[in-house]
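Excluded from the complex is one protein chain; the other protein chains are retained at their positions.
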Amino acid sequence: MNLHLVSAASCIADVIKVFNPQSPQARAIFDFAIVVIVVMVMIFAVVVGIVTYALLRFPRWREGERDPEQGAGHKTIEIVWTAIPLLIVIILFVLAARTMGISDPPPPPNPDIMIIGHQWWWEARYTDSGAIVANEIHIPVGKPLALRLDAADVLHEFWVPELSRKMTTVPGHPNHIWIQAEKPGTYLGFCSEFCGTQHAWMHFLIVAEPQDEFQKWVQAQLVAAPSPSTYNAQKGLALFQQMSCVNCHAIKGTTASSQVGPDLTHFATRRQIGAGIVDNTPENLRRWLRDPQQVKVGVKMPNFKFTDEQVTELADYIETLK
Amino acid sequence: MNGDTTVTGTVSHLLTPEERQHWKLSWLSTVDHKRIGVLYMVTGLVFFVFAGIEALLIRLQLMVPNNTLLGPDTYNWMFTMHGTTMIFLVAMPVLFGIMNYILPLQIGARDMAFPRLNALGVWLVPFGGILLHFSFLAGGPPMVGWFAYTPLSETPYSSQLGVDYWAVSLLVLGIGSVSAGINFIVTVLTQRAPGMTLRRLPLFSWMIFMNAFLVILALPILNAGLVMLLIDRLLGGRFFLPFGGGSAIMWQHIFWAFGHPEVYIVAIPAFAILSEVIPVFSRKPIFGHEFVAASTVVIVILSLLVWAHHMFTVGLGRAVDLFFVAASVLIAVPTGVKLFNWSATMVGGRVRFTTPMLFCVAALLQFLLGGLTGVSHALAPLDWQTKNSYYLVAHFHNVFVGLIVFAILGGIYYWFPKMSGRMMSERIGKWTFWLMTIGFNLTFMIQHVLGLAGMPRRTYTYPDLPGWGWMNMVSTIGALFMTAASILFVWDLVRSLLRGKPAGDNPWNAWTLEWATTSPPPHENFDALPPIRSRRPLWDYENPDRPDPVVPVGGALDTFRPGKNAAGMITFIISEAGFFGVLILAYLFYNATTQSGAGARELDVLKTTIFSICLFASSFTIWRSEVAERRNNHGKMKVWLVATILLGGIFIVGQGLEYWTLFQRGVTVGLDLFATTFFTLTGFHGLHVCVGLIALMIVLGVGFTRTFKKRHLPALGPVGLYWHFVDVVWLLVFSIVYLWPLIR
Partner (left out) sequence: MTTQQFLTSAWTWNFAALVSSGVALVAYVWAFGVNRRIVYLLAGLTVFVFTLCSPLNALAAGYLFSAHMLQHIVLLLIVPALLLMSLPRWVSFGRRSLAISNPFIGWISGVGAMWLWHARPLCNAAVSSQFVNAAQICSLVLLGTVFWRQILAPREDERMSPPGAVLYLFSACVACSILGILITFSPVSVCPIYAQPLADRLGVLSLVQSNWGITPDKDQQIGGLLMWVPMCLVYLVAIIAQLARWFAHPVASVVASVHPQHVRSRSGMD
């Protein structure tokens, strides 16, 4: 029995991300939510109670019967049910103000990570180390990080339900939030402000790992891409540099340095392609190169109509970007 | 079956014998408030079919994870059109239809104050709706959501014409709604039956009266925002483009300054229906009439004050968030007062579970939930988690469907006998009710959980995360129930219209004046009216042994009955003031810091001062003209009128010259923020001057015709008011645009 309850609870926590806070910021909101839910349920019960009482306690109307007593109101009752809700909302306001302080403290002068929303992917720049990544943001466990949120084109919204509040990224109006993970794990994040065709696939992952692993990851991100060793991959690199790939993408260690699209220097370490639409498998990578529009309709990367040979070469090269 | 003859047969009792020959034309050309009401509702019903099919397709697409029934762009235009259509082309027209039909009857009037304006308002609805849907033929419908957040809705990110059609269509609908709002206000003020003092207004009429103020205050804000968006898109303006110096957040302020009151514009009529239906079927007067009425006023005012709670996640800063949490949660108090009073009305009553009552009780409970989740959105920290998730979708559908659609259905079941003379089927009605209630709650209850599970709104598909699949499936199944209920409802409408039981004058034994006439009412509504001493004249009439306490006449304003032309013009001016207010605030905001480049320095203050003096002088001349008219000195009146037109003309020519000089120097709308705001503000003022000039010329022309030689010119007063208003606006604009840079 107990086991059932536990598994039910963990199942609920699995599904309902907002009720599964993994940071002090999100937990403050969750705690407040519980208070509000209790208050709401009580009010709901009172009104439903009055209605049920009214409907069940008194006889139904019958044709031709004399109408009941025409009571038209009661001043004291009115004052009571104006004053009590007023008191409740005042209390809720105070609690809300307190929660706002805990879940969203003022930003420090220098953010740890700068997040930039693009149509339809996320860019993250680590200010300390200078690492630039896309769609997969690693953070050290237990450390509150200050995020600066910006957008390159339209409005987006940065939301990781388990870890923090959501916040819109507004071009020309940088916003700030705090994020923290108490336990190692991978947390799914969403863009929650409609931002155009592929708004649905603008997911990202927050990977929380212990400090030393995080450090290793950051160092790895700073390493330039090795020059490819296999023949196919070398041809792939040549192709990458000849074609218009370089107009959008950067790969450290090559001539490609454009910041329009995601930085591909460590593409092969990422778990997903296209901001969450497919897993990063060799198969999917080839599908993507063959025609990105087939995988993610409307994505800003056009169909380059590569030949099968070119696709293989490019994929072989890109898979070396560890 | 020949459709024409059948319809002619059923609606024959609505037509005079002469009209029967040309029933189509008599409906198209009607100025009768009852027919206009029906036209509003039928238009709303037609668009409901469109938006309903869109909703169903949206739900079918979301039925299973990674579904491919609809592509992303198809899905995106579908939810945009669904939202826009449901709010502007379904909820508002249907409610305006009910208001149009019932309000004049309930206050004992023969018709609305301005029947022709009323006809204009109703025909603008299909016009606006067709414009919106014309985008399908002109490069693709809008794909920006119903609030079209900038910069996504700006040309660089939505280059097709869809957004332009969307904006123009909303502008047309907005103008139509303002005209209807003006008409409702003036009708209540000037067309009430003798004895129907303001304090004796039944709650429905009182709430519609209050709501009309919200309409004329809120819609112009949207109109101003829309013209700014259109100037950005069509003339290369820079209002909302961050990369051109504009502000993306400004659009949100303008939109929600309209958008939040808009929620109440459609919710208050629903409150009004509940306040009418629940007492009648509890066989008791409403509990605490005064408190329900006063809480409406409080809601109207507060609703104008709290729009920033739609923007808690935009990053307005802690201070703004806190103040707006405080203001927003306060709305819960007057809303709660309403809910408590409706519930208390049923206590001690003899409840009749007719279909309208069932819908209204369900609306009450569903709105209770929607209101409570609304409080959770007003509390910023919770909003930070739930905004833009399916929790929000569930919340506002609880209000829009759970309250408003249910109230509309209740209202239609309640007043259909009055409108058609026939009863709707109780049996089918109860089926509709249960299907609708089960369907609605299946569809939207689960969405609260979906939102807390992290599903963002407006996503065309979703990954197969634990729980998401089955919850969406449940929601879609609910939508199928609602579809069935809708089809059943329409079928019942048609069936009852053709073969319903005759209703009689007062089938529900209700107490307000609309039931004191035949069903459907004759052309000018009443043969005779019972005396009006309380809020329930028919109760007093039928229960002489225990009448309601007489509501005393108190204060001059209780029986206030201004002239309808002046009242109409003043309400119009109030709404225009809102429009210019937004443009002026935008000008001040964008020009608060001195711009580099061509700015106010390019303006020739001296020349404009001279032209402005001409315009200000014309206020004097038109006043003289009015004085002359009052003294029956028609010659002098015309001379002063001509002088006014000349002075106004000089001003317009002067402004034209100024524009020309600026264009010569390369200062055009798209140059910089100063130019964009300058041309928008002065241009719209110029447009108003031109409209005023045309109106003055018409008045002058009428003055010259023979017919009016011996009579008064009733139009001169209102046109004069309008002209003064235009001058006052210029006084402000002139001080801000031309004089302010000199002193700072």
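Which chain is which? They are A and B, in the order written, and residues in each are numbered from 1.
Assume a contact is a pair of C-beta atoms (placed from the backbone, for glycine too) under 8 Å apart; a residue touches a chain by one contact, two chains touch by 3 or more.
None of the values given here were measured: they were computed from a predicted structure.
K.L.:
The chain left out touches which of the shown chains?
P.N.:
Per the touch rule above, the missing chain touches B.
K.L.:
Quick one: which of B:99, B:193, B:361 or B:435 touches the chain that's been left out?
P.N.:
Touches the omitted chain: B:193.
K.L.:
Looking at the whole complex, which of B:588, B:627, B:687 or B:739 touches the chain that is not displayed?
P.N.:
The single option touching the absent chain is B:588.
K.L.:
Which listed residue, B:235, B:320, B:428 or B:566, touches the chain dropped from view?
P.N.:
The one listed residue touching the chain not shown is B:320.
K.L.:
Which parts of chain B face the unshown chain closely enough to count as touching?
P.N.:
110, 193-195, 198-199, 253, 290, 293-294, 297-298, 301-302, 304-305, 317-320, 323-324, 326-327, 330, 522, 524, 526-531, 533, 541, 550, 552-558, 560, 581, 585, 588-589, 592-593, 744
Convention: only the chains that are shown with their structure count from here on.
K.L.:
Note which residues of chain A are touching chain B in the complex, please.
P.N.:
Residue positions touching the partner: 11, 14-19, 26, 28-29, 32-33, 36, 40, 43-44, 47-48, 50-51, 53-55, 57-62, 65, 67-74, 77-78, 81-82, 85-86, 89, 92-93, 96-97, 99-100, 103-104, 106, 119, 149, 153-155, 157, 159, 161, 165-168, 170-173, 175-176, 188, 190-200, 203, 276, 297-298.
K.L.:
Show me the residue ranges of chain B that touch chain A in the complex, using the header's touch definition.
P.N.:
Residue list for chain B touching chain A: 71-73, 76, 143-145, 149, 151-152, 157, 242-243, 247-249, 281-291, 313-315, 318, 321-322, 325-326, 329-330, 332-333, 336-337, 339-341, 343-344, 346-353, 361, 364-365, 368-369, 372-373, 375-376, 379-382, 384-389, 449, 452-454, 456-463, 465-467, 539, 543, 546, 548-549.
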